[in-house]
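Before I ask anything, let me first share the structure, which is written out below as structure tokens.
What follows is part of the complex, with its chains left where they were.
Order of writing sets the labels: A, B, C and D. Residues in every chain begin at 1.
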Amino acid sequence: MEREKHGVPEDRLTAFEAYRARMNRRILEADHLGIKRFFHLDETAYHDGALDRKTKELLGLVASMVLRCNDCIDYHLINCVRLGFSDEELFDAMNVALIVGGSIVIPHLRHAVETLDLLRARENPTE
Amino acid sequence: MEREKHGVPEDRLTAFEAYRARMNRRILEADHLGIKRFFHLDETAYHDGALDRKTKELLGLVASMVLRCNDCIDYHLINCVRLGFSDEELFDAMNVALIVGGSIVIPHLRHAVETLDLLRARENPTE
Amino acid sequence: MEREKHGVPEDRLTAFEAYRARMNRRILEADHLGIKRFFHLDETAYHDGALDRKTKELLGLVASMVLRCNDCIDYHLINCVRLGFSDEELFDAMNVALIVGGSIVIPHLRHAVETLDLLRARENPTE
Amino acid sequence: MEREKHGVPEDRLTAFEAYRARMNRRILEADHLGIKRFFHLDETAYHDGALDRKTKELLGLVASMVLRCNDCIDYHLINCVRLGFSDEELFDAMNVALIVGGSIVIPHLRHAVETLDLLRARENPTE
């Protein structure tokens, strides 16, 4: 039940991804039509459309920061990094979130930057 | 001070219930009249009235989900299960919370479903 | 563009319903697939399911109150009254919203009770 | 039903106070014990205690600003002015609310400052 109890030293991102995948599967298997459709709609909202996926993931990141949800921040940050945003761009987006949402966002900014560092370390495992 | 450090393997629900009981006792012993009255009012809000307790616990669950408070979700979910709601009914209520509150509710839906599974496992310890 | 400028004396509920219908039509005509599907999902979330529509409209009302959205309160209150909830039941639900959400909910409680009075006056136009 | 329709030119503060008094009376007459007790508890929370009323009204003002509720802001600002806070002190408190809550608070800061000007104009009607 615990996210980080698996005995092997693994970073919190790996634990989050495993927990997220497992629980999403559990939820979808409950087979509530409305919930399943919402999950599908949530996924497609970030697909290329009038705006490209990359821009929309950044929108998702900033929305998650001002609403102060660490798991949502991690999810969108993973995608933002994978889609090629630089640290400078991500800090510039996080600055918008900070200004809009105020100092109450700062603990989530700390979390986001820690996640960003974990993601960069993954990209460069030899460091 | 830590919730899960007690050395014996116990699930997070038992730890939550113990922590909640201990800290509520601590708070009430501080003897602030306003806080004590609020705690009393909070408890009586879910008693049978024009609406029955069962309906009001479901209202409490959905309110806790859209406001995104895991401890409040756990508290009302424990009561909802004890009062006899089926999984189907609880998923249907959680779907309302998801639609009203959006994808930012999803991490709390994952938490709620994990709690629900823990509660069902308690009911059927041989499983 | 203004909601109450139509020259005929009409109560704010009628104006709200007309504005809501007109703008929802405008939004759906913009033909964004994701938005259209969300609107559909939002509507079906309150249909009879494991929980009946009446219970789910009450969940929608309480969720709207703790999230402090007057238009959402009006929408669900209209449905709650049409589905047969008594004033006593509605006040009991609103009390749960008040306890969960605190005094910041009070302005919305005032709005909700005013709406309720408008709805009862509609039901009894001779009063 | 409209707050400002009374035919005589009156400022929005007078309309707010009349509306607030009328609807609170209506709510209390509905005679829901929980709601009545909450209203009483809400009132007593600002009475002199370990902290004096003046400090607690300032806490109420800042809490209302970060939660972005104009009616609550007006209510606490009326009390803060009556209890003798200077404009400098109120701007200093509102700055804390702005920093904590971010730019999303700015529309409510505009509202609060407009209210403050209305309250000062009341104090000095010859101006």
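Keep this in mind: contacts are C-beta pairs under 8 Å (C-beta built on N, C-alpha and C of every residue); 3 or more make two chains touch, one makes a residue touch a chain.
In this text, all values refer to a predicted model and were calculated from it rather than measured experimentally.
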Where 4 copies are displayed, count of copies in the complete assembly
6
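What we mean here is this: only the chains that are shown with their structure count from here on.
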Since chain A and chain B are copies of the same chain sequence, what is the angle of the rotation superposing the Cα atoms of one on the other, rounded to the nearest 5°?
120
Suppose each chain is reduced to the average of its Cα coordinates; what separation in Å results between chain C and chain D?
26
Starting from the mean Cα coordinates of chain B and chain C, work out the distance between those two points in Å.
26
Taking each chain's centre as the mean of its CA atoms, chain A sits from chain C at a distance in Å of 33
Where in chain A do residues touch at least two different other chains?
34, 38
Chain A partner, complex, touching residues on chain C are 34, 37-38, 41, 44-45, 49
If you look only at chain D, which of its residues touch chain C in the complex?
1-2, 19-20, 23-24, 26-27, 30, 32, 34-35, 38-39, 42, 63-64, 67, 69, 71-72
Over in the complex, which chain D residues touch chain A? Could you list them?
66, 98-105
